[in-house]
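Structure first, then comments.
All protein chains of the complex are present and in place, except for one that has been dropped.
Each chain carries a letter (A, B and C) given by its place in the written order, and its residues are counted from 1.
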C-alpha cells in the first residue's frame, strides 16, 4: 500500500455508514462488522481508499454498512469484481466480504484463481456453514449428514476444509478466527489488512436462525480451551483448560500429548512458524482438526511474501514503456505497411 | 463397480471408434488414447458400461475416438455432466477426458466440488500447459513469465500445481503420469479405472504445435532420471541416472541426499505410503518439485477409500424406502389435509 | 348488543405483523380451515428479504393475504376488506392498500412510543383521528393472550408467541369458521409438547370467545361454500405443485427423477419438496452453482432420467450456455424459472414476468425451446407435467415459467387420480433404429425426434455433443448445407409441437370488442376483471396463454375476431412484442413493474378506459 499516511486518525464511527443494519438480532455478522470498524482505523489508510466488495448472502450485505466505497455484486463473483478494482487501482485497499456459499460454492473458481495469482485483496469468509439468506440449505462447509431444508434426511456430501483448500491454491496469508473472539478477530483483520497479497481469513460465524450453535464447542467458555489451539508464531502448540495439552510432531505425524504426566514438556512441542514458506507445513496444520482428539487451530496458518499479480503487471507495463516509450496512438495507427491515395 | 464380468475378453481394437483421429500429427494425445484403449480391456467391464465425458479443447475430442458411450460437452463442464451420468447410473464406469484449460480454468469449480464429494469418476487431465484448441494462449498451468499469444511479454501469473489442488480438495486417488511413458501411463490408467471414488490423474502431455518440449526434461532419456522420482508403494524415494539420489525426511523437512558418499543409504530414505490417509503427507509430496534441486514425483500420491457420493445417496434412498415404503403417487397426492366437494 | 351475521360472497383478509409474530402460520391455518368449510380461496404471502428484520421496523413487516368466497376465487384479492395489524409498522405499510371503510384489527398493546417511532408515526394513529375513514377495532391482543395463559407457568416469551392463535380465534369468530380443524392441527403439531397444546388451544378459544362477548364487535360474516367442480381437494402452493407434477411425470414415464438445482428465492421450495421424496427414486443434487445444476441434469438426461433444473432469473441467466447444449444434444430436460423482479438481483422476494423474452431468445445461435407458463398455484402441477411430457416425447429442453406470486401463493387443487393423468411417451432407442446393424444417434421418427439411447446398453454405443451434428449419423460436421438443414429441422421439430397441444380457449364470447390476452400468473386478475366487465355488459373476452412456444395454432385466428387486443403484463410488454411480430396486429398494453401482481380492478379500469366508459 503506497498510500499509508501516518497523520490519519479515524475512529470506528468514521467507518459506520448511514444504513440500518439489517441482520437478524443476535447474528454473528454484527461482531465481524464491529471488529472491522474497529480495525480499519489502525491501518492508517485514508478511508476513501477502501473498497469493500461482496457477492450475495446475508454476509454480503456487509459493504452497505461500512462508510467507504462498496460494491454489492452478484452471487459468487466478489473476488473477480475485486480483482478488477485492484488491477486498475493498485493503490486501493480492496476487501471482500463473503459467505461460505458465496465464496466456496458458486464462487469457488474465482476464489482459487484469485489465490493462485496472489491478487492483493483481503477475503473475509463469514463461514456459518449454512445458506442464511435463502433460509437454511446446507453449504459446502456443512458437516456430513447435516439435516437442513434441502437435506431432510441428512447430507451425503463431505464438506470443504476452507483453510486446506486455500493452502492448496497457495494463498499467501491464510488465517482463521471466530465471531465470538473479538480481540483475536481484530488481530486477524489487522494482519489481513497489512498483508500484501491474497489474504484469506476464515471467520466462524454463528447464524442463530438457521444453524445456531454450530461453533459453540469452539467459542463458548466451557468447551473452548479443550477444542481450540491458538497458533502463535514461535510459540509451542499448547491447549486445554489448564494448558495441559500440546501437539508434538513424531516425524511427519502430529500427536496430542499430555503435559501433565511429566513425560512431555512444552519444549517437546511443535513450535509454530507462520512464515514457513513450505505450504506442506501449513497443509499439515490445516488437517489437524480432522484427527480424532485434536483441537481446531485458530490464528495464522501461514504468511509468505511474493510479488502480487498487480506488482508484476505494473512492472511489466513500466518495462514496456521503458523499452517502447509511452504509447502513441498516431504511431500505433500509422506505423505499419500503409499506402496513400491522393 | 458391480458389473465386473470375468468372461469378457476385449482387445484394444474393441475400443477404437470409426472416427478419424484429428489431432496434430505428433501430438501427445495419441499416446494417451492408445494407453486408454490398451487398458480398458483389463478392467473387465462390459464396453457399453463405459461413458467418456469431456469439455472443449483438443483433448476433449477424446470421447469421439473411444467406441463406448461418449459425451463431448461444453467448456469446463465435463465433471458436472459426468456427475449427472454417474448419479443416475451408479453401475457405469464414468471417465472424464479434459485439458488444463477445461478442467482448471473454466472448469475449476466443478472440479474441486467433484473431488470434495468423492463422486466415482475418473478424471484424466491432459496437461500440456497451454490452450491448444484456441491456438496457444497460456493456461493456469503455464509457467510464470511464459510468452504465449496472449502474453507477448510473458505471463504475470503463478501456475496451479494440479496435484496439490486436488489434494487440497481431498480427491481419493491422486496420481501423475506422462504421455511418453506408456507403461507407467497404462498402470496409472488401470489404477484410476479400478478406484472407487474420484480418481484424478494428471498426465503431462506434449503439445508439439504450441508448447513443444514442455516436459522434455522429464520425459526424454537424457534428463529423465535426474528430474523424475517414481512413487512406488513401500519403496524408498530413489532417483538419478545411477539411482544415486534419494529423498529423506528431516522432521517434516524433505531433503535430497546422495547415496554415493556413504553417508546415507536407501534405508534412510522416505518410504512411500500411497495409502496414508493423512492428506498432509500427500500435500508434502506434491510440493517437492517446487524446491530447488528436487525431482518431480510421478505415480500415485495417495489413494484412500471412503464412501462415494452415490454410495451414500443410494443408501439413503434405500433407507427411506425401508422406512416409508416405495413411493406411492396416490398417497403422495391424497395423504394430507383434503376435503371433498360432492 | 346483538351480533348480526351478514352473508357475503367474498372476503379478503390480510394478516400483517413483525416477522416474529407468526402471521405466515396464522394465514396458512386460516386458509386450511377455510378450504375445509368449502370456500374457494387464494392466498399470497409477502415477506421481507431480510431473514429476521429487527422488531418493529417497516421493512420487517411480514404479511399474508387470503381471498375466499362462495364463488370461484381467482386471485388473492385486490384490496383487503380486513386488515389485521399486529404493530404500528404493519399498519403503516399496509394502510395504503385499504379502501375507505375497510376493517382494521390492531393489537393496541404494541402501539407504544418505541414502535410508533420505528414505524415513523409522529402521533398515535389510534388516537389522532387519522383512521377515521376505517372501522378500527382495537384489541389488546398481547394482554389478552397473557391473561388467558396465566398460571400455566409459561415464560413471557412463550406466552406472547401464542398471540397469533388469539388472532386466529378472533377471525374464526368473525367469519364463522369452526375451531376443530385447528385444534386437531395443534394436537398433531405439538404432540411432543402437551404444554403448548394446552396453551395454543386456550388462546385460540380465548380469541373466539372474545369476539363473541366483547362489546366492540358488531360485525360477523358468513360465507357459503363455493360451487366447485366435484372432487377431492387440497391446498397447494405453486412450488409444491411443481414438485408434485415432476414426481408424477417421472412415475408415469417409469423414470428416475433427477433434479440439479442451486437454491434461489423464490424457487428453493421445489428443491426442498423433492429432496424429501427419496423413496420415489428422486435424486436431488444441490449443485455448486446453476451451471452445475443444469449440466448435471444434462448428464442425467443422457443417463436416462427425467432431468430437471429449477431456478429464478439470475440462475436462468447462468444456464444459458448449457441450454444450447441441450438443444444441440436433443436431450429431454425441463428448466423451471420462477420469475422474480429484475434486472440483476433486483427485488428477490417480489414477483414479475420479466423473463419471457429471455426464455424465448436468450441463447447463442438458433436454439428454439418450448416455453410453458403456469397460470396459478395449482396449474403449476400441470405445467410441470406437460413440460415433462413434451421434453420426453420430443427429446428437447422445455422451459416452465412460473412467478414468485404463484410459487408462494396457494389455492385449492382438485387432486387428480394418478391413473387419469395423460400417458407420457418416451422414445428409447430400439433395434429398429439401427441401419445395417449399426445405431446412428440422429436418426429420427415421424415427429423428427431422435432416439434416446441410454449408456449401459450393448450395441447402442454412440457419441453426442455440442458441435453441429451430421443428419442421421450424428457425426461432427461443418458441412454448410447440413448445418442449414439441421438448424431448420430443430426449429421445425419444435414448431410441430403445435399439433400436439390443445387449441387456445377463449373465456366469454368468441368475438367482441376487446380480447384481454394474458400469460402466466396474471390469469386470476384478468379473469376476475373480465367476469365483472361481462356482467356489466361489455363485449370483453379473455384468453390466457399456457403455451408460449409454440403457440396454439388457432391464436392468430382468435386475435382477428376482436376489435382490440389488450395485453396486461408484469413487464414492459414482452408478450406484446412477440404477438406484434408473429401476427402483425397492433396490441394495447397494460404494464405494471412494481414487484406486485395486478389488481383485477387495474385491468377492469384499463378496459373501461379503452372502451370509453367513464
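The working rule: contacts are C-beta pairs under 8 Å (C-beta built on N, C-alpha and C of every residue); 3 or more make two chains touch, one makes a residue touch a chain.
Because the structure is predicted, anything quoted here is derived from the model rather than measured.
Interface note for the absent chain: among C:25, C:447 or C:467, the touching residue is C:467. Among the residues C:92, C:202, C:363 or C:527, only C:363 touches the chain that is left out of the figure.
Within the whole complex, the absent chain has one touching residue among A:19, A:258 or A:305, and that is A:19.
Seen across the whole complex, the unshown chain contacts subunit C at 49, 312-314, 316-318, 320-321, 324-325, 327-329, 339, 341-350, 352, 354-355, 357-358, 360-367, 465-468, 478, 480-481, 483-484, 487-488, 490-491, 571-572, 577-578, 580-581, 584, 586, 592-596. Panel shows subunit A; residues 17, 19, 46-51, 53, 56, 63-64, 67-74, 77, 80-89, 91-92, 109-110, 113, 313, 316-317, 319-321, 323-327, 329-330, 332-334, 336-342 of it touch the chain omitted from the view. Although one chain is not displayed, subunit B still touches it through residues 20, 22-25, 56, 58, 74-76, 105-106, 108, 131-135, 137-138, 140, 149-153, 209-210.
Throughout what follows, only the chains that are shown with their structure count from here on.
Note on chain placement: the centre of subunit B and the centre of subunit C lie 45 Å apart, centres being C-alpha means.
Each chain gets one centre point, the mean of its Cα atoms, and the points for subunit A and subunit C are 40 Å apart.
Inter-chain centre distance (subunit A to subunit B, centres taken as mean C-alpha positions): 29 Å. Chain contacts: subunit C has residues 278, 288-289 touching two or more partner chains. Residues of subunit B found to touch two or more other chains are 109, 113, 313, 316, 319-320.
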